[in-house]
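Left out: one protein chain. Kept in place: all the others.
Chains here go by letter, A, B and C, matching the order in which they are written, and residues are numbered from 1 within each.
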Amino acid sequence: MVPVDDRKVARCRELADAIAADVQRFIDVHTTVGVERTVLRAYGVSGVNDEGVPLVNLVVDRYREAGLLDRGITHFLARALARGARSVQEAAEGLAYSSILDDDSTGPTREEEQLAIADATQAALDRIDLAREKREALKRVHAPGAAPLKYVIVATGNIHDDALQAKAAAFAGADIVAVIRATAQSLLDYVPEGATTEGYGGTFATQENFRIIRAAMDESTRNFGRYIHQTNYSSGLCMAEIAWIGAVEGLDMLLNDAMYGILFRDINMCRTFVDQYVSRRLIARAGIVINTGEDNYLTTADAIDKAHTVLASQFINEAFAFRAGLREEQLGLGHAYEIDPWIEDSFLIELAQAQLVRQIFPRHPIKWMPPTKHKTGDIFFAHVHEAMFNLVGVTTNQSIELLGMLSEAVHNPMLMDRYLSLKATRYVHSACKHLGDEITFKPDGRIARRAVQVLDEALAQLEEVAREGIWDAIGRGAFADVKRTRTGGKGYSGVLKKHAGYMNPLLDALEASP
Amino acid sequence: MVPVDDRKVARCRELADAIAADVQRFIDVHTTVGVERTVLRAYGVSGVNDEGVPLVNLVVDRYREAGLLDRGITHFLARALARGARSVQEAAEGLAYSSILDDDSTGPTREEEQLAIADATQAALDRIDLAREKREALKRVHAPGAAPLKYVIVATGNIHDDALQAKAAAFAGADIVAVIRATAQSLLDYVPEGATTEGYGGTFATQENFRIIRAAMDESTRNFGRYIHQTNYSSGLCMAEIAWIGAVEGLDMLLNDAMYGILFRDINMCRTFVDQYVSRRLIARAGIVINTGEDNYLTTADAIDKAHTVLASQFINEAFAFRAGLREEQLGLGHAYEIDPWIEDSFLIELAQAQLVRQIFPRHPIKWMPPTKHKTGDIFFAHVHEAMFNLVGVTTNQSIELLGMLSEAVHNPMLMDRYLSLKATRYVHSACKHLGDEITFKPDGRIARRAVQVLDEALAQLEEVAREGIWDAIGRGAFADVKRTRTGGKGYSGVLKKHAGYMNPLLDALEASP
Amino acid sequence: MSRKELIRAYGDRQNDGMVQMSFVLPIAPSARAREAAKVFAGEHGLRDPLVATMEACAEGYAFFVVYGRSTHAVDFAAIEVPEVSTRALSHDEIESIIKSDIQRKVVVVGACTGADAHTVGIDAILNYKGYGGDKGLESYKGFEAFNMGAQVENEQLAARARAVGADAILVSQVITQRDCHKENGKALVDLIKSQGWRDEVLLLFGGPRIDHKLALDLGFDAGFGPGTKPSDVAAFVVERVRARVQR
Partner (left out) sequence: MSRKELIRAYGDRQNDGMVQMSFVLPIAPSARAREAAKVFAGEHGLRDPLVATMEACAEGYAFFVVYGRSTHAVDFAAIEVPEVSTRALSHDEIESIIKSDIQRKVVVVGACTGADAHTVGIDAILNYKGYGGDKGLESYKGFEAFNMGAQVENEQLAARARAVGADAILVSQVITQRDCHKENGKALVDLIKSQGWRDEVLLLFGGPRIDHKLALDLGFDAGFGPGTKPSDVAAFVVERVRARVQR
């Protein structure tokens, strides 16, 4: 245990809540093209046109171009249903392709609309609940492994190789498998369709790809008698759509961060804030665990000087998540072992941070990322570096451990890299199983002092961010040493102020969820 | 810190002292061919005959065969000198080759003998002292690295490759370099001569080879501004001779154990006990640090069940060493990380042992050996396994750390293996530099309980050994699960009961050393 | 003709050829699999291959570590690689060359192009902060540096460079999966060529898997790999720009 002043922690939470409240006022009166597409998907709209453009995009774009999207796409869908469309799909096709556009001038009353869409709304919620129940049932039969859960990525670009590699990982002891997304997918303003076999740096996140991996992991779960979690990325311009797909395809976790897209993909902040909110409403209902991305800060900023920005951001991410209905048990707050390994006592500094995070967020499934930035092509050294990371993980009882790969500085992990990493991690976790229970830190030693320092600095930063507001804070590079402006970045044109008559019964229902 | 009951420790020392006292009574009245050859070497006798047999062997064997060796070879050497031999060498050649054997019937008086040999005795002591002073002078200019000192082995079989590899090791951060001995050298009853280029499993220990490596390490010391220690093996049938060679060639350490040869080379125990005593008398004077071999026990016996035998043996080795005039600072007591890595909490068990040994022997330069027995050909895993070993080493402040090699289960270490090992060790030692200062162990936790258990078991074993005497204890397999008999094993015929007129002024002088 | 200088791998004894290999084969562990691994290693020219480990790393797949004595040698005397031929210059020397010989600001535009979002490398070169204590191009009075950041399309980059009259374009590529960095880099060169102003601008290529040779092959003027310092880049650019100005 490191010394943690509860009053400081409480004050951090208070400040983070104020920061989130400010943004929430913006979120509540805005929607985005991504949110509207998500709603369509949730109602069951599917398919693509000849050029591969999803129907949900065609519909949403058409009504945005017509200046009507601010009423909510559900409004138009409901009108079409009220007017006799035989199904949601038919209604959506009409919205996309029919020669005349619904200009919202005459037609059904709001009550008629609501009646027309009510069943579809319930069906959408049922799909989420069903997927959740299915997952929970399987977990009851095959319990997950012990914490820290061992998380590995596969990233061949070809979903079939991914499935093979994912099963190999499960064989070798993985508890969580992520299929890394293709390099630029987060900047695509649509979700590709179908099983995909070409991607650079990863594989496209598509509904079919999610299914393929889910089936593979369910198979492994049964084979190895241990529940294997599946995860993917709900960040980028399709944050909410992917959250929906993940929710209904039985994903267990999603990378989902209130600010990652802003900082690391230069996505507009207004867009991201609205999208993250809606995505998290879905995630909350689905019982999915999110993984936040503060670990990334230390890839661009210094891991020692800027350690406190990770903690400050974790408080902010938490505040946003609470506002979207997530429970603490769903918050896999991220941090990382990115200190230069050649700094004296680097291990102690890391231990301090990991222990601090653990104590401040005791019920949260903390996500703990391995060294990446200081990795070089010396794979042997990298492997040792990771062992020390594993040791901190098991000693401070981190929940979700992304395993380091000895080839980190070389290529996306290969079958053998993952095998070696899992083997070494199993060893360290087992050999040091009760180390954390056995040791205490000197009350005023280097580790304790470092923990106090990081909390103090995080508190100071939160005071400052609360004073200026998150918009300006990001503007001056408060996180990850990256600066972004309120109206800059990708996807800003997809943000709309809600019309007084904005309709979104699905979101209403999610917001009313317990 | 682990709980250590000082009374139990005191009792262990008392028992070990009694065990050694019993053996010392035997030692005091015996000599061996090895001891006598050592004396000749010390007096400056050198050279080999046409078949490569050293002159010292020829002399000693001749007088042993004649049944006269029990008077001490010095007796005959002194007589030859008193009778007019112009030099020790000439005297020795006479003893070896002259057609008439000195049957000790008539001749110089004891006083004349003493007078004749006195200068040579002083010269022998001076050689040791000079080598020691030279070493100390170099160390004053170039201080050794920080503890744990990083110890690596080279073992190419060819002394010139060894020198190259030794320098490479120093370049990569080694503090101590050992040239491993050729596989069967310890069973040779003579010391080979000259620079050697063929050896299996290692390189012959010869005086010339020692010189070549010393020169290489002095060069590295100056190049890197860090004192590089040289070590070799003083075990086997030539224990005392090699101790002498090491003493005058400026070795810093010697593998030297009171019982290793008995247990692991099936060398007769009477022989070994006498030889170890004389070898240690030389070592004491030379200021050399010995490394004992208890680590080996865990290669044949189970590292968890038999951990206490290591501790018990350390007390015994210490008792023998004290009787030979060694100081605590010269006692590199050995132990090893040989626990099956796949046992849960294996790291904790090891931490307990290492900490216990550190506390019980606070002034001793503890020698800490890496995992070997459970290594497999998975070099990547082996590398991680060693990282955990390094961590225990730096945390519990071991003094001399033999570095593990990722290729342990494959071949004698190669250049790259040593490089990688040194690099990884530098990292762990630096990243965790003050870890030991920062943590305390739960007073009644797993680690503390394990430490108490090991000390208790060692005490019980010492009680038993003291009761039965070490001879019988070894007879029933008390150490390393190996059984040996008092008159069995190699080299027994080289043990002689001293005659009433036994003469050995060099040993007398060493025994009189402060 | 130069003298041969054959070099071999070195493990234990000079020229013993010792190398280590690891790989996965799509077969489950067995005596036959072990033999297959030996044969496989042998095909690579390893004599006496020793299978140090064979482990099931997935169903139907085995992981192998093999040691063996490589029979191959390389004639080191015959190895030639183009090296970026600039002498190292200090910050002050660079400033003074610009001041006295170029007599105007040297303009550079940099970006991490295509789908690549790894800005740390290009930032290290351009931003004031620099890399490993060596300040970036922004810190030079004589440079005007524009850093367009990540995921910049070649078209945008070319347009911007032209607009500001860049002396040099700095392209960073970190992602290399299936050689996308090569395609991406070459596409920029081709674009600028097709626009007809290749001769007016220096093209620099950089990233962890880039070397000078590769960059030249792709049509750049220079390539910079891991560990590049901003001053290396600055020195190269000013020397070339000076030569141009003085021509």
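What we mean here is this: contacts are C-beta pairs under 8 Å (C-beta built on N, C-alpha and C of every residue); 3 or more make two chains touch, one makes a residue touch a chain.
Everything quoted here is computed from the prediction, not taken from an experiment.
Of C:D116, C:D167, C:D211 or C:D232, which sits in contact with the chain we cannot see?
Going through C:D116, C:D167, C:D211 or C:D232 one by one, C:D211 is the residue touching the chain not shown.
Touching the absent chain in the whole complex: find that residue among A:Q24, A:Q89, A:Q114 or A:N158.
A:N158
Which residues does chain C use to touch the chain missing from this display?
Residues in contact with the chain left out: 7-11, 14, 18-27, 31-32, 34-36, 39-40, 43-46, 50, 61, 70, 72, 74, 76, 79-81, 83, 209, 211-213.
Hey, which chain A residues sit against the chain that's not shown?
Given the touch definition above, chain A has residues 156-158, 161, 165, 376-380, 407, 409-412, 414-416 touching the missing chain.
For the chain that got dropped from the picture, name the residues of chain B it touches.
The missing chain touches chain B at positions 157, 164, 167-168, 171-172, 183-184, 187, 200-201, 264-266, 299-300, 373, 409, 411-412, 414-416, 419-420.
Definition applied: only the chains that are shown with their structure count from here on.
Taking touching chains as linked, do they make an open path (line), a single closed cycle (ring), a hub with spokes (star), an all-linked set (complete), or other?
Graph shape here is complete: every pair of chains touches.
Averaging each chain's C-alpha atoms to get its centre, pick out the one most distant from chain C.
B
I'd like to verify one number: the distance from the centre of chain B to the centre of chain C, where each centre is the average of its C-alpha atoms, in whole angstrom.
51
Hey, how far is the Cα centre of chain A from the one of chain C, in Å?
Comparing mean C-alpha positions, chain C is 33 Å from chain A.
For chain C, which residues are shared contacts with two or more other chains?
In chain C, the residues touching two or more other chains are 22, 55.
I need the residues of chain B touching at least two other chains; which ones are they?
378, 380
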